[in-house]
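Taking it in order: structure first as structure tokens, then the write-up.
Missing here: one protein chain of the complex. Every other protein chain is in place.
Up next is chain A:
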Amino acid sequence: MTSKISFLKLMQEDAKRRNWMLVFLTVLFFVCYPVLMMIGLDNMMTVNDAWRERVALEVLAPGNIGMALVMTVAAAMIAASEFAYLHSKEKMDLYYSIPVRRKKLFMSGYMTGFLMFVGIFVASEILAVLVAAAKGVSPSLLWLPFLKGSVLHIIEFLFIYSAAAFAMLFTGNTVIAVFGMMVIAGYGPAVTVITEAYIDLGFYTALKTLRIWEISYTTPVGILLYMERGISQGTPWFGAACMTLAGTLAFLVADFWMCTHHKAECGGMALTFPKTEQILKILMVLPGALAVGIAAYSMNGANQYYWLFAGFIFGVLVLGMLMEFIYHRDVKLAFAHKTGTAVTLVAGIFMICALVFDWPGYNHWMPEKEKIKAMSVCSRSGLGSAVYGNCYITENQMQSLETLHDIENRLDMEQTEQFDEIYDLVEKAHAEKKRGYSEDGNVNEMLVKFILQNGKTEYRRYFILDDVWNAAEEKLWQQSWYQKLCYPILSDDPQYAEKKLTEVNLSYFYGDDCVMDGEDAKEVYRIYRKELTEKTMQEIKTIPSEEKNFAADTENMDGYNCELYFSFEEKTKDKRIICQEYGYPIQKDFTETWKKIKEIQKKSR
């Protein structure tokens, strides 16, 4: 009886045949870490210490999106190299006949690739730290970010590596495996984009909730980028990290199962499990054909629905033939798996009809008043539609964008329980049944939020005639919740408190800005807020005729040709939060505000 073969010895033997991979990884990480560090710091030698530290942190710390992509490439290449034996009958004759269990064989290859990567990656990072130290950056500042970055990138690597191994195990051909890796990476976003395109087409009242989930969560690469950005910028990252670890585990479990059930005779074939061909074909062809349908519909100027159906059917046939060719490499089998093709056609046509003819009744949904607790409304071309804001957090010399709001986001900021006016507007919109800007008449895109008694929230958008909207907005503007929704600086949100105000910037479209700070800024802020709330909707919306011709009057630039920006700052021990609000109107009839601004301008000259 021969003794058990040592796992380490198997790895050693495997490593002996990976010289090219060693060279590739060494060059790759050497360039990405010590060389990049040197280049970055050399450029910063004349700047202060803080900037040099920042450059060093950008290379080592989490948040380097480029590194996440490098991990992806490295993981895919290593997996393709380690598990290429699965695609060669000659190699499997050797590996499957030796007295080593397939799981052990798989794990020895997996670990060889992983350890090779870890060794070279960590060594490159350490070299980068030494380069930074030699360039005057204190190592004590870098060790923690280095550790965080290392752990993060190793987790990223494992995730993609396990997914790539899955692709190698599931297919019998390396070219198709690479294609499979691209499908794993791109399928989620592709399906999401196609689904949203159809929802936009059919559910024309859809807003927010039918943006099914962020595209980044539908692909392993996106999850990694989301996690990377979250850890570096202090935005939520725990969910993405959990998904990464769960995804790695799921892929590993699948890999173990497949390596045990892998059939040697499938080497060289398209798929290792031929019974999955039909299902896979449906999963690939259906979204692809739907995309062809929507492309045909969009390209045709009249946007007739028959283009949608014709494009879809064409897509099913052509993509189906392509899939069969990939499977069999035989044109004569282009129409194999007829059942799958039929299922795809029926499913796709059913989906298209459901969306186009609104079978679920989404567009006609209108709850009874008694079922609504509160509502909110705004317009993409109404008051406050030009206003937007953002908020930056600076922590450990790394700045990140935390929030960004525009008119659509502000539906969540304010609402009212006195919503009769809004309800009437929605009823009118249902009656008019307008679907977009191409409809007759001047239409306004109205965004509505429903907060129901049962706690659920629904969002819709409607197209309503300008006159109808303007009449309603006149009344809405008299309500304080609507004023706050349109112009957030009017709200009670502490981030817009006067004590946090650092700057008011009067920005001219043509000419130099006028920046006010300190007490001057606070005074302008106070006056402007009061004046804004006292204006009528017409006064805010109507631009005096002399202000429209901004090209003619370049000396008197005030009014329409300007905007107000506001900056707010809050400092804590570890963070600095800067919020900025843009796009606030300051027509000439904001007389009190202009008077104060002119005083300040005069004082500063």
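Operating definition for what follows: contacts are C-beta pairs under 8 Å (C-beta built on N, C-alpha and C of every residue); 3 or more make two chains touch, one makes a residue touch a chain; residues count from 1.
Convention: contacts and distances are computed from a predicted model.
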| item | value |
| --- | --- |
| Hidden subunit of the complex - UniProt protein name among "Paraquat-inducible protein", "ABC transporter ATP-binding protein", "Cytochrome c oxidase subunit 2" or "FAD-dependent oxidoreductase" | "ABC transporter ATP-binding protein" |
| Of A:90, A:368, A:492 or A:519, the residue in touch with the unshown chain | A:90 |
| Touch with the omitted chain, as defined above, among A:10, A:292, A:504 or A:562 | A:10 |
| Residue among A:138, A:260 or A:478 that touches the chain left out of view | A:260 |
| Residue numbers in chain A that touch the chain omitted from display | 1-6, 9-10, 12-13, 16-17, 88, 90-94, 96-102, 260, 263-265, 274 |
